[in-house]
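A single protein chain has been removed from this complex, and every other one stays in its place.
By letter and in written order, the chains are A, B and C; residue numbering begins at 1 in each of them.
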Amino acid sequence: MISVGVIGCGYWGPNLVRNFAEAPRTRLAGICDMNPQRVSSMAKRYPGVMATDSVDDMLASPDIDAIAIATPVSSHFELAMKALRANKHVLVEKPLTTSSEQAYRLIDEADKRNLVLMVDHTFVYTGAVRKIKQLVDAGQLGKICYYDSVRVNLGLFQHDIDVIWDLAVHDMAIMDFIFDSRPVSITAVGMNHIEGARENIAYITVLFENDLIAHINVNWLSPVKMRRTLIGGSRQMIVYDDLDASEKVKVYDKGVTVTNRAESMYKMMIGYRSGDMHAPQLDVTEALRLEAQHFAECIETGQQPVTDGASGLKVVRMLEAATRSMRQQGAPVALDTYELRAVAASA
Amino acid sequence: MISVGVIGCGYWGPNLVRNFAEAPRTRLAGICDMNPQRVSSMAKRYPGVMATDSVDDMLASPDIDAIAIATPVSSHFELAMKALRANKHVLVEKPLTTSSEQAYRLIDEADKRNLVLMVDHTFVYTGAVRKIKQLVDAGQLGKICYYDSVRVNLGLFQHDIDVIWDLAVHDMAIMDFIFDSRPVSITAVGMNHIEGARENIAYITVLFENDLIAHINVNWLSPVKMRRTLIGGSRQMIVYDDLDASEKVKVYDKGVTVTNRAESMYKMMIGYRSGDMHAPQLDVTEALRLEAQHFAECIETGQQPVTDGASGLKVVRMLEAATRSMRQQGAPVALDTYELRAVAASA
Amino acid sequence: MISVGVIGCGYWGPNLVRNFAEAPRTRLAGICDMNPQRVSSMAKRYPGVMATDSVDDMLASPDIDAIAIATPVSSHFELAMKALRANKHVLVEKPLTTSSEQAYRLIDEADKRNLVLMVDHTFVYTGAVRKIKQLVDAGQLGKICYYDSVRVNLGLFQHDIDVIWDLAVHDMAIMDFIFDSRPVSITAVGMNHIEGARENIAYITVLFENDLIAHINVNWLSPVKMRRTLIGGSRQMIVYDDLDASEKVKVYDKGVTVTNRAESMYKMMIGYRSGDMHAPQLDVTEALRLEAQHFAECIETGQQPVTDGASGLKVVRMLEAATRSMRQQGAPVALDTYELRAVAASA
Partner (left out) sequence: MISVGVIGCGYWGPNLVRNFAEAPRTRLAGICDMNPQRVSSMAKRYPGVMATDSVDDMLASPDIDAIAIATPVSSHFELAMKALRANKHVLVEKPLTTSSEQAYRLIDEADKRNLVLMVDHTFVYTGAVRKIKQLVDAGQLGKICYYDSVRVNLGLFQHDIDVIWDLAVHDMAIMDFIFDSRPVSITAVGMNHIEGARENIAYITVLFENDLIAHINVNWLSPVKMRRTLIGGSRQMIVYDDLDASEKVKVYDKGVTVTNRAESMYKMMIGYRSGDMHAPQLDVTEALRLEAQHFAECIETGQQPVTDGASGLKVVRMLEAATRSMRQQGAPVALDTYELRAVAASA
């Protein structure tokens, strides 16, 4: 049984609180927020649990094994570092940090102290994404050609990050999980339409090794909510619509076959394969519940989390590169040099 | 009554043939294709109409006032120039030419001879796009923030053009029609997954004046067909789904309002407006029928076509810039210099 | 502030508990269930609230003003009568009772004691149904021609009632709320496919005065969940899809116009009107929250609930008639005699 204290009870924190309170292998041992009103409101719902507006008090408690951090991104590094130095295992909401520099330092600190550092890439723990990884790993899609995601809705505008760090981060985490190929370069274009705010719309293209192209369309100004990802392979193709209540993942037995029979000057010698569609049943366990259990298990057994510090780092590197490209109006930013650096750091 | 000869009876040509045969102001006067089998098959369906595999024979006919060209793009320029020099009015399937240079020359030739040069930007004549233009012109959307289009399906792979010239051209023509702002720069990334073929997937971002950002997602390798465009304004927003049989255009009374009331460090001082949705009834007249009538009317009255040579040119310029950006892995390509050139040419 | 005790903490009860605990005008004052495990689990979530497995203990509490009953239908009458006799105001989950006889007796008892008797016809308090009533009352639909509802999904099979009493009851409650016309006769056909269980599929047709026809399709064996109601008027028509997250109510400006111009023997002299579609914004307040507040308000002010005992009775009468018709393989059952009886009883 792992005792977990949660820092940050804004939008996402209460979900962590609830899951650590209810998951079989964890125990909610502390609640912390800068806002005393939130602290007292959470305290009422979880009587008997330490509730405080002081991070230091919480970290000082010998009763707490691990800390989950669900504060604004800008505070992730400082809080996570503090927690590691207090010898607590740490789970950090996505994105892990605001820079890869910070991510390296957290990874190093956790390694040195033999502590679990995990990042809350929630989608990785959904039944849909786990099923997709399983299909990709089994080779059912063939060679992956593209990953194309639309993730748009009206708001929430965030004050300390732009729409890439808020929404595209999900796709980067999913891609880091399901693909073996390494991202090579990133192009991003974005725009802000509200004075004084950050980009509310952005288009990111990631080129991977092996002719895999990924594209992410994120937008806080869309009249309709969409969460739809196409994944095209040489053998089969997936449509993953996270808003489809009954069939989130559809696998299409469709593709292109190149033939040698020339027909006419108007058509390439290309044929289409079109077969059945198949929507596999998905595990509907709440992602955060699985994630809480996995966190506890990693702490108990010493195994590496699926979404460990290195995953968090790789996603932050993509976010940094996307930001840099966006500052240069879409000029491609290579990811190679970073990779060398990462190799060095992890050596 | 305008007598029209149609060159090219492949995929799109028969639609032109049918509409010129049936539209009240036009008469089908000739059918031409390099492929004798197609010629004879069309001749059977339209007995009494000149049917030939010789372009020169058709252009020599004094009975024919105008020529419609529906051949592969690579032949547009040569055929259109020939037709203009034979003193025929000309309608050319999109895109007008393979280069802006060619487009300038056609415009000049038509101007010199006082002939109508029109490009078949079919979507401009649909009830949906005309309704959208009407809403934009009436200021109902407020300031336009973005245009975001997904236009994907499985094939048709084209042998002489890539997916940008085949599919993105539609969005460029629509944007040229509905927006007053001028495009400033283009970023495009694309990829080909079939050996020896051209790009089958591409992402194009167009930055316009006045903070208008446009994005076009085109793909010949998608397991599902999608034709969906979001247009976001400061007052209202549109979802235009061309595959929705009953409600192609939906207007959402939604938006963002910036307020001065600071709430907390977790939320911007931004509010959301959310009102009714409205799906206006659309004119369901076939776009090509209206276009045929408009072509005849322009010839008869001397008025400038809505989709004139200049429109065709502006679209080809965007296509050229997109291609150039794609060759440089997404480096932004400015459109300004072209614009100056265009002004000079039209002076 | 009205103190409410809730009897029954199975599927629906916890929603009542939560809303009475959180609504501004009510206070959760007691929780009761036959199952001690449920009682203790609820007690943990609501410390400080009386929690018991004894209905008598709860009714004996002078601290409790009103009782909400969310037990199986077969126990509604006995529990509600007990509560009224203990001088508690009563809210009963739908359907009110298992027979109209029982409903009359509850109404009488509440009248005699000047207590509020309300039935939990939840849908009546949703933003969607309230908007529909508003449109109908404003005459926007014109003369109502039909109400056509499909309410199907896989399970829950209920042990003490059939699919009509479980699902069709919702449509009967909605119709009782939005229509002024009186139901005249009912036809129902149903079938059971599980040995020893009650009907899992049924089709009910209700004929109202003034040529209004209603139809309800309920099914516990459907592979997909559907909640979709068409309401056709002479001027406008509504599609109400409760599973549509963004546009639950769509109003179509469509209809039929009879003209005198005879065209041919193949067509009636009937024309179609087809105009815009409009999806009004809906209040998204939780229905049960509004209902809890309305219950408190009726108790405080003495006003008649929108879903009072008489509404509950009228719905039970329709359910009884449907059951009787179903037992006779769909023979029509008149509702008139019941009506006379109802008048007599309420006199």
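Methods note: a contact is a pair of C-beta atoms (placed from the backbone, for glycine too) under 8 Å apart; a residue touches a chain by one contact, two chains touch by 3 or more.
Values in this document were obtained by computation on a predicted structure and should not be read as measured data.
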{"item": "Sole residue of B:Met34, B:Leu115, B:Val184 or B:Val224 that reaches the chain not shown, by the stated touch rule", "value": "B:Val224"}
{"item": "Of C:Cys145, C:Ala292 or C:Ala322, the residue in touch with the unshown chain", "value": "C:Cys145"}
{"item": "Touching the absent chain when the full complex is considered, from C:Thr52, C:Thr97, C:Thr126 or C:Asn219", "value": "C:Asn219"}
{"item": "Residues from subunit A at the interface with the omitted partner, ascending", "value": "246-247, 253, 274-281"}
{"item": "Interface with the undisplayed chain - residues on subunit C", "value": "10-11, 35, 72, 145-146, 148, 150, 152, 154-159, 185, 187, 189-191, 193-195, 197, 201, 203, 205, 207, 211, 213, 215, 217, 219, 221-224, 230, 232, 234, 237-239, 252, 254, 256, 258, 264-268, 270, 272, 274, 328-332"}
{"item": "Residue numbers in subunit B that touch the chain omitted from display", "value": "47, 224-225, 243, 245-246"}
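Everything that follows uses one rule, which is that only the chains that are shown with their structure count from here on.
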{"item": "From subunit B, the most remote chain by mean C-alpha position", "value": "C"}
{"item": "Centroid distance [mean C-alpha coordinates] between subunit C and subunit B, Å", "value": "53"}
{"item": "CA centroid of subunit A to CA centroid of subunit C, Å", "value": "43"}
{"item": "Gap in Å, rounded to a whole number, between the CA centres of subunit B and subunit A", "value": "38"}
{"item": "Shared-contact residues (touching 2 or more other chains) in subunit B", "value": "274"}
